[in-house]
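One structure below.
One protein chain is absent from this view; the other protein chains keep their places.
Moving on, here comes chain A:
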Amino acid sequence: MTTLTLAKAINEGLRRAMEDDPKVLIMGEDVGKLGGVFRVTDGLQKDFGELRVIDTPLAESGIVGTAIGLALRGYRPVCEIQFDGFVFPAADQIITQLAKMPLRSLGALKLPVVVRIPCGGGIGAVEHHSESPEAYFTHTAGLRVVACSNPADAYVMIQQAIRCDDPVIFFEPKRRYWEKAEVDTSPEAAAGWPDLHTARVVRPGGDVTVLAYGPMVRTCLEAATAAEEDGRSVEVIDLRSLNPLDTALVTDSVRRTGRCVIVHEAPVYSGFGAELAARITESCFYHLEAPVLRVGGFSTPYPPSKLEEHYLPDLDRVLDAVDRCFAY
């Protein structure tokens, strides 16, 4: 076991993946000498060289488009998008090509491309640096979409994403990059890794199920601790994978608790929570004591940073929703 920050855990996972497979490449803006603006690729260019860790020209469409070409040629590119808000210039390549080319080839082509996106707010940044664009990608068939929430998972999930033969959109909660935890980096541990697309109960409870992913998992765990003082037993599930979704784990929990609150930073309106709520309603209808409630950002553009504490779901907003669940 070693103690790693989330950023360092991804760094170690990338390093391991590059050691394991010489076809793994890293490409993005400032990923080389600088090690990325969050230092997630720190030291990798020094150790693996400029042919494997590529400082690209400043163009996201170019990054993803050429990653597709490299993948066609047998490489496994890991693209870094510098901030969530800058994935949009690459949206065309991701949505029209990356997601659909394998199908177009009737399975002849595989595109093992990972697109890493630091996401979410809470770091006091200017516009375009705090967004949660996951729903655009979960809405796009052909992409696998995952979100890590802690160092131990991040270390494992990035390696699994790289090994996956499908394209994976890999969300990293940027405000959690500096949070530390124990990570088992021993090769033997790999045998016990859960599948990339499994959810996990991170805190068992019996009264209400709270679903979260990425940066909101920790917030929900804190809310669960606070709720305990009010005598409420909150089960917190870290979804980890948004597409595909670990439906069994989620519905089992909600059938048990009869209540469900969904929490994400993205706007509630047409957010990923809408898919979750609809599915849960369909599959757990007779077990529900209350409607499935959603907590998220407002249905506005991400506000200036002085207002982000109001925009972002926090412990109080989660508890408020938990309370409302019991009012039915």
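Here, contacts are C-beta pairs under 8 Å (C-beta built on N, C-alpha and C of every residue); 3 or more make two chains touch, one makes a residue touch a chain; residues count from 1.
FYI, contacts and distances are computed from a predicted model.
The listed choices are "Ferredoxin", "Pyruvate dehydrogenase E1 component alpha subunit", "Peptide ABC transporter ATP-binding protein" or "Electron transfer flavoprotein subunit beta"; the UniProt protein name belonging to the chain that is not shown reads "Pyruvate dehydrogenase E1 component alpha subunit".
Checked against the full complex, the candidates A:P22, A:G69, A:G206 or A:P304 give a single residue touching the omitted chain, namely A:P304. The chain not shown here touches chain A at positions 29-30, 32-35, 37, 50-51, 55-59, 61-62, 85-86, 88-89, 124-128, 269, 298-301, 303-308, 310-311, 316-317, 320.
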